[in-house]
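All protein chains but one are shown at their positions in the complex.
Which chain is which? They are A, B and C, in the order written, and residues in each are numbered from 1.
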Amino acid sequence: MSDNAPDKQISDATQVSRRGFISWMSIGWLTFAATMGGFATMVGRFLFPNVLFEPSQSFKAGVPEEYQPNSVSTAFKAKQRVWIVRTDDRIFALLAKCTHLGCTPNWLANENKFKCPCHGSGFRITGINYEGPAPRPLERVQISLADDGRIQLDKAVTFRHEKGDWEHPDSYLMV
Amino acid sequence: MAKDKKNYNPFKSLIWKSIFRTAVPTEKRGRMMQVLNNVFLHLHPVAVPKHSVKVKYTWCMGGLTFFVFLVLTVTGVLLMFYYRPTVENAYTDIIDLGETTPLGIMREIHRWGAHLMVITVWLHMFRVFMTGAYKPPREFNWAIGVILLVLTMLLSFTGYLLPWDQLAIWAITVGSNMAAATPLLGREGPGAALVSIGDINLVTPQSDAKFGLLGESEVRGMALLRFYVFHCVAFPLVAVVFMAVHFWRVRKDGGVSGPM
Amino acid sequence: MPSPPPGEQRHYNPITLDKWFTISCVLFLISLVWMFLQDYNREWRPLQKEFRVMDAEKTRAQMETERARIESSDDYQEARALLEKASRDVAARSEQLSAARSERHSLEKEYARAQQMFNFKKADLDAAKYKFEEADSHGHGDPVATRQAMEALTVETDALGIESEKAQLALAAKDESINAVTAETRSAERSLSKSTRQLDLLDRKLKALDPAEMSTINQIANIVRDMPIMDMANPYYGVRDKQLIIEGITDDVIFSRVDKVDRCMACHLGIAKTDFADEAQPFTAHPNLDLFLSDASPHPLKEFGCTSCHNGRGRGVSFNSTAHSPGSVEQRKEWEDEHDWHKLHHWEHPMYPLKYAEAGCLQCHDGQKTIPGADTLNLGLALVERAGCYGCHTIEPFAGRPKAGPSLRRIGSKTTQDWAYHWINNPKAFREHTWMPSFFNQSNNAQVKDRSDQEIKAMVAYLFNKSEDYALQEPPEGDATHGEELVRSLGCLGCHNIDPERVRPEIVTLATLRSEHGPALTGLGDKTTAEWVYNWVRNPTGYHTGTRMPDLRVTDQEAADIAAYLCGGDLGQHAAFGSTPVPETDATKLKEITLDYMSSVMTLAQARKSINAMTEEEMVVGVGERLIRHYGCFGCHDIPGFENEPPIGTDLTEEGSKPVVKLDFGNLHGEVDHVNHAWFNAKLQNPRVFDKGKEKIKGPRAYLKMPNFHLTQQETDALVTVMLGLRKNDPGLKRHKPRTPENLFVESGENLVRALNCQGCHELENGGGDIRASIADWYRDYKVDASEDDGADDEWGDEEDDWGDDGDGDGEQDAEFLSQVASFSPPLLLGEGRKVQPDWLFHFLEDPSSIRPWLKVRMPTFNLTDDERNTFIKYFNYLDGESFPFAGSVHPAIEGEQYEAGKRLFSGDVFQCQRCHISGDEMPAGTPDMWAPNLQAVASRLKPQWVLDWLLDPQAIIPGTKMPGYFPDGGTSQPDLDADAHRQMVALRDYLLTLGSDSE
Partner (left out) sequence: MRESIQHFINTLSQPTISFLILFFLFFFIFPPNAWFHRINRKLGLEALWTVKGGIAIFASMTALLIFGGFDANFRSIILKPDNVPIILLLFGSIFFLWLSMHQAMQNDRRLRGDEPPEEWVKESDRKVLVWPDLVYIELIAMVLCMVLLLVWSIVLKAPLEEPADPSATPNPSKAPWYFLALQEMLVYFDPWLAGVVFPTLIIVGLMAIPYMDTDRSTSGFYSYEKRRTFISLFLFGWLVLWVYMIIVGTFLRGPGWNFFGPFERWDLHKVVALNNVNVSEIVYVKMLGQTLPDGILIREGPGILLILVYFLVIPPLLAKTSLKGFFNRMGSVKYSFFIFFCLTALSLPLKMLSRWFLNLKYFIATPWFNI
């Protein structure tokens, strides 16, 4: 800017103090730039809708007492792709998605394991992998009690065993 | 280094120069180069007759029309993210633009911008007429301008259907019924019965001018899709081509008209 | 390039341009910021903030209560003490524990190592197996070598497997020993957390709600997440999680139907929360959450949303764009001030104003006549029936109902032409509360009174001209006093009024409407003759086969007494009515009217010609016929010559969804709000109101002709609710319809019950038995008579005075009196389906036999078809949840231990059944008000299972019944049959079943 010298051919009448010239112009361009930035922001904001029409990531799954100790409930597998497991003193929810290539495993109650039909990965009731190609345990999803005392699940938040997430208080419910 | 920093001028930096080639010009040559080297500015000549920079003379209407067209393009593209041209979704999508979509005001800008563009085009034409600027050698560019005027109104008209409300469907019904009255080619137009071979009539509700416009015999879902494609792709494309010719001819015909 | 021209090169002063530029850029920025703020500051934002604060406060209060509750609860204290003790124990053994843990750790490592070795080996083995298989069956390789390798690996693997299992066992054993130490702690912890669960939940909720409870970083996040622009990520406030997408219930977008999207909860945040019941709008909770919104209710929020019942634009998120509708002018003013309210044009289904909200129920419950919880709507539906709206307007749910008014087929025998003239001219003058509406002297035709008179006369002339013969039989001499007693005791008052000074209650209810089921019986002497009344009461169907008046099986003498009472005295005469002379027939006027009507169907010339050819009588009768067709009298009355006329009025089946532009507001566009309910309201209040200012422009033939029913505002509101509910329905709602086959049978039964006014006398599930009040009236007098007749029995004598004023008597006597009244009233029909056998009911309805011979009230003989009687059977049974074929049969033994036991229990030594119950012709001792139904009818009448239920706990079935409970709480005082109460009941029941056959 400092190099901006007034055109020599402009008549004397248009010569003004350098300060006034700079400040008018800089305010103008600054506001202009700010406004352009605002427009860019506006376009960015526009791309993130305020309401969604996709199925909700969170849902309710009855009261804790509904689940028997050491059993796996497959009631939500078809619709939400989640098993609800109760061990002795904990309830947690496993995402029914094999950590190998994303197939949906089956719960084999007789053999007490989850078995993936695609490549034979096997998981214990806790979700730990113990056979087949699966590289890591099944993921757990966030579980909590809602205000009305029912179990609230949120698939948007997952917990991984190998990261030590399974001790996170949101990854299980004590019963 | 330190010295460099002190006299650091962003307008002389490598990046600035790579984009604009010249620094912010202060002397005549620089000012000329600025226009010549800029893809947007080189629509203009380097120098123009003095009267043609006078707002009082040109009213800026042509330039504003082009600008509003750009605004409409940008807002139109953004609106396409939230609008589905189907009979199930069109109407509710428009409701949601007003209720929940972030910055759904985009629809208002687009709609009022469309109205504004019609007005600026008319006023631009009016100005050109009043200054006699249509006269040779600019007579062909005037004709191009008339085509652009028609395109502007067609763009506005096709967009009118998209909200899929009563205003839309009936405006388009009334409009497309005129196509049905086209002589020879419209189902209700004079002479339609003449377009036949033996007993076989070639102009039927499924094959006349109105059908060609709507893609079906009455305004329904197919017409919505067709108008959507006209509005968003076909007409803008044609308009851009004619605009290019129009601008090019302005320069080739000697810039903004002036007294001999 | 041309060389730059010399001279001045700038046209504008650069400073001026800069100033212009700067100013326009500042304006630009301002408008952009304005735009952002407008987009950010949605109406729901401050409301959601306010709600959050309220919710936090409430949660905090709840926490306080909960904390106090826990502190004082034994469970909690116990668990705490237990935990403390257990932790002390563990602490005492902490060294041992940590040693064990470190041992466990090394064991774990050992196990992991063994397991891994095993797994690796097993993998080798699997591979070797595969190799062998390939070699053996496909010939790729050497089968012998591979087999050996496999076998060697098998041995190794097994060995490693055993090692691994050992390690696992050791680990498990260690785990067990550790667990043994900590078991107590853990169980204590568990019970502690169980008792504090509620508190923990509240705490968690509060932490999310109240910034003051948050950590600093979360406080910052709490602010950042809701800043403009930033709210794209994970905002607290917003519509996203408040939006309901209701699958299967749709909005009509004409070309298609799209699932409803309701965002009402963006502002109505407390709608499903019980603790917000007392808050102001928009946070208040929905009333009756057991019936609406809650998951367990029949209308869960997730399944129904809001606008499926309330209407409005569910996608809206502001006060105006949701199409709220004010219910009154005051509310409208208030909203205009508070919310800048204006009508949302261009939305066909604005919200129902609160007072008409029940209209929404009708969409699904469209066949029902009484919908639980919808009192206004129920009243409206009953009013449609009573006023007979369906006579002139087709309304699908009311199709096929009998005409609301009496038959005029034989009117010549009933009354005179003069009386009929006065009646049509002004029905209210004869009976103030009559349901016959006023056609004449209304706001639009009062000024053509001359013409109206001639019109009425012509219609009357037609009716009497076409009247068919009715042979009247000569009545015997009647006794008015006895007649009065009969009218008051037979049950006439279940449907009719006999009070000439009756003041209609201000609040109309279904019960008051039931008491207006038949016409008021005042002024009958004026209207007709005692002779006619005699013939009518003796045999109503003899006069009109389709009449709803039932046959009370009165004797000739009784009929004559009733006629004498009804036609004589103050009750039968109406002094003021008909005192003005009937206007003379005016031939010119008549000709004018005839021409008016005829010219609408033929040319003027033709009309003139045929009129000139007519005699005056022909003309009168002819124009009378045209007028009856014009006014649609046949909609409510059976009139000869109009048997197959279509109804004259607008079809109302979908009136509620008619666009407002199709309603003609006449000259009242400023006075009546431009919404359908305001139009309905004005129309019902004065059906001719929209002719205002058009009387002089229109010819009288074009006047609005809907008659005036003189409805109260309350009645109008109820009817408007019905009108709004009569809508083109969302087909998606069909799946929600409470329309099981069972319910449909119940519905058709309900219709019959309504048509016959059963509830005028009997109490059913949804109310009724209204006659009891008049029975009490009668009984008060009857009791006095009885005590006078029978001086020895002074039981009620001194109570007499107490009954003079209601409620003054002391409570005990009051109750006793009421129970006496109850036993003289028609029986309750609660649980009738479970109680009686279908066969018995079928025959009873055809020919009512007396179960309770002491009753004065008479179950009338209705002229029911077999189908209708079957409908009743299905109605009662399905209403009680019985399943087809409704009857179980029991074949009791007539000897043996059980039979003897039953007989003993029945006898006067034990339960003394016959002390109250009639058995065959054997009347019990005591006064009739203590009597109970005939026990010999049990076998044919009652369902065996019901008898058992009844014996077990009569109060549960009919609260307040005088039947004693002999088996309190399922126990018994009798030793029979091993003192087994159930067996005793069965024995008693079986014995009762034998009674009928015994006597034969």
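Note that in this section a residue touches a chain if its C-beta (ideal position, glycine included) is under 8 Å from a C-beta of that chain, and two chains touch if they have at least 3 such contacts.
None of the values given here were measured: they were computed from a predicted structure.
Looking at B:Val46, B:Val195 or B:Ala234, the residue that reaches the missing chain in the full complex is B:Val46. Of C:Pro14, C:Pro143, C:Gly248 or C:Pro583, it is C:Pro14 that touches the chain left out of the display. Within the complete assembly, residues 4-12, 14, 17, 20-21, 24-25, 27-28, 31-32, 34-35, 38, 252-255, 345-348, 659, 661, 664, 669 of chain C touch the chain that is not shown. Within chain B, the residues in touch with the undisplayed chain are 25, 28, 31-32, 34-35, 41, 44-53, 55-57, 59-60, 63-64, 67-68, 71, 87, 91, 94-95, 98, 105, 107-109, 111-113, 115-116, 118-119, 122-123, 126-127, 129-136, 138-139, 142-143, 146, 149-150, 153, 156-157, 160, 163-171, 173-175, 177-183, 186, 188-191, 193, 218-220, 257-260.
The rule is short, and it goes like this: only the chains that are shown with their structure count from here on.
The chain pair with the larger count of C-beta pairs in contact, out of A-C and A-B, is A-C.
Distance between chain B and chain C, defined via averaged C-alpha coordinates, is recorded as 59 Å. Note: centroid distance chain A to chain B, computed from Cα atoms, is 42 Å.
Counting only residues that touch two or more partner chains, chain C has 9, 35-36, 232, 239, 263. The multi-chain contact residues of chain A, meaning those touching 2 or more other chains, are 6-7, 9, 42, 45, 48, 50-51. Residues 6-7, 9-11, 13-14, 16, 20-21, 24-25, 27-29, 31-32, 34-35, 38-39, 41-42, 45, 48, 50-53, 56, 89, 144-147, 149, 174-175 of chain A are the ones that touch chain C when the two sit in their complex.
Of all residues in chain C, only 8-10, 13-15, 18-19, 21-22, 25-26, 28-29, 32-33, 35-36, 186, 190, 193, 197-198, 200-201, 204-205, 229, 232-233, 238-241, 243, 245, 263 touch chain A in the complex they form. Within the complex, the chain A residues that touch chain B are 1-7, 9, 42-43, 45-51.
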